[in-house]
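This is the structure I want to talk about, given as structure tokens.
Omission of a single protein chain aside, the complex is shown with its protein chains in their original locations.
Chain naming follows the written order as A and B, and within any one chain the residues start at number 1.
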Amino acid sequence: MSMAFRRSIAAVLVVAAASAACATGTTTSPSPGGPTPLKVGLGYIPSVQFAPFYLADQKGYYRDARLAVTFQNGQDADIIPLVAQGGLDIGIADGTSVIPAVANGIPIRYVATVYARFPSIVFAKASSGIASAADLRGKKLGIPVKGGSSWIMLQALLASAGLRPSDLQIVEYPDYGQGVAVRQGTVDAATGFVNNEPVQLELGGVKTVVLTVDAITPLPGQGLIAGATTLAGSKREALKAFVAATLRAMREIIADPSSGVDAAIAVVPELGADRTTQLAILRATVAAWQSAYTDQHGLGAIDQDAWARSIDFIRSMPESPLSTSVTAGQMVSEELLP
Amino acid sequence: MNLSAPTGAAPGHAERGHAARRRLDLVPVLLGAGLFIGAWQAAVWIGGYEPYILPGPLEVARRFVRAWSDGTIAPHAATTLVEILLGFGVGASLAVPVGVLLARSRFAARLLSPYIVAAQATPILALAPLIALWFGTGLPSKVVICALIVFFPIAVATMVGLRSVDARLVEMARAFRADRAQTIREVEIPAALPVILGGMRVGATLAVIGAIVGEWAGGGSGLGVLINLARGSLFDTPLLFATLATIALLGVGLYLIVVLIERRLVGVRG
Partner (left out) sequence: MPRESATKAGRSRETGPLASIEIADLARSFPTASGAPLIALDGVEFAVPDRQVVAVLGPNGCGKSTLLRVIGGLLRPDSGSVAVDGTLVNGPDPRTGFVFQEPRLLPWRDAAANVALPLELAGRPAEERRSRARALLELVGLADFAGARPHQLSGGMRQRVAIARALALEPTVLLLDEPFSALDALTRERFGVELLRIWAETRTTIVLVTHSIAEAIFLADRVLVLSPRPGRVVADVNVDLPRPRRLAMLDTAVVSSTAASIRAVLAGATDEPAPDQIWGLQPAGSAPGARDPLEGVGVAAWFDPFGREGMA
């Protein structure tokens, strides 16, 4: 057999084994004495937002807690079922995805808050004169699609001024993305993320105004989720240690965002091309990790009252993704928090 | 003097036989559907799958009925249907003349074939975002994508159908002084029609794929959009499957329409 042939056989076997492992839906169980392997699902693309994970990994916090951590990237739609099945041990997901997921019987729990403020926002150029939700009446607003967290956020925001999306001119899929569309004036305002489009615009010298929904409806932002089965299983303590190590890294980055940028660049070298932008993004991210609630109850704490109000709001939406009644207690758990 | 041979049965006799055969075709269809549903349910039981991973046929049927009755699916289905019909119409109207050209002219065939084949080989999934960029995320881009995807099978079927017309029929038409246009209209196209419609059968099912792919490249409404919403916003797997079932039924329905048109235009030729 030639070398190339043997290599391709080996590759086929590896792929087959990997897919078999994925298909069974469970991760490998910890071997006694050795480090516990954890498969962690992060967001869609590796980015500076996930700095705490990279930092904790590089500084050995996971290793010190006897954890062997591997990262995978994916969207909420992929991470949530994987975590529920046990294909991932823990992952990041948006709170407004967790609510319909649990309502539809997907067995996951939100175990730690990462974004204490809801990162999905509406932004506009300061020169547009838009200062509050009421100013959006009749304006052109760009959104990616009429669904997902930004759609929920928009409806909550507009409801505070007694408006509905039909009172605006909604532009779906504005050309070249929401940020470019606002800058060029194709739309008056758009939905976006507090640590993305507004940061890019400001760095480009365009003053922006940001409308947030936290004071109106405290929608839950991204946080860590784990499967109900996994939580009840042997990895519970390991997950607790993971959460503690990650929160520790978050605190360090809050104090020194620059260290977070370095940690991210170590994983994604391309980010080093524009350190200034990445630092600005990380600062905005760090600001969203903290709120009055976390100041009082600690980083990662889960505000069940905010969850309850959010569930009520989502259920009241027309074409609501919630058809059954669920409570906050069914979907959050602070058992892993220190 | 009447030499009517007993072997030539009067018309009507053969038609009744055909109708009987078509009625019987229902049995294997129902049998197949039963087997499929049985296998599906068995897979769910044996694999012990949760409804959010693989819902069973009963669960999906319930969700299907609910989604249609409360108006969840209907507007999306209407959008996708319009995209398919327009896209297929545009694609077929371009493909048939091109197919005629390719059949008629060796030069045109040699000139155009490489590009047509290359366009077919490029996966539509890769082209769709570009098309959405150029044509926007509304109806036009979906129509373009559908038209692209049905173009090749229909053009090739037209070309092959015309090239395989019995030359003896063409000679016969010539003997009775048919000019070019008359030969094409009265002999070649009717002779090629079964093959052309065969290509259109394939096109009908591909058009469904084209519409969904177009919606995935950006769209506000449609069954492809609903798939994404069911998956990523609503986390409603039974709805996802109900949408898939709707898409499948749409494809089957369009295919049957082409078959009916074929029966009407081609008829029984023996």
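Everything that follows uses one rule, which is that a contact is a pair of C-beta atoms (placed from the backbone, for glycine too) under 8 Å apart; a residue touches a chain by one contact, two chains touch by 3 or more.
In this text, all values refer to a predicted model and were calculated from it rather than measured experimentally.
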| item | value |
| --- | --- |
| Chain not shown, its touching partners among those shown | B |
| Which of B:173, B:202 or B:245 contacts the chain that the document leaves out | B:173 |
| Missing-chain contacts mapped onto chain B | 1-5, 7-11, 14, 168-169, 171-178, 182, 186-187, 190, 193, 266-270 |
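Here, only the chains that are shown with their structure count from here on.
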| item | value |
| --- | --- |
| Mean-CA-position distance for chain B and chain A (Å) | 41 |
| Residues of chain B touching chain A in the complex | 50-53, 132-133, 136-137, 218-220, 225, 228-229, 231-237 |
| Contact set on chain A toward chain B in their complex | 75-77, 80-81, 84-85, 97, 100-101, 103-107, 145-148, 151, 172-173, 175, 321 |
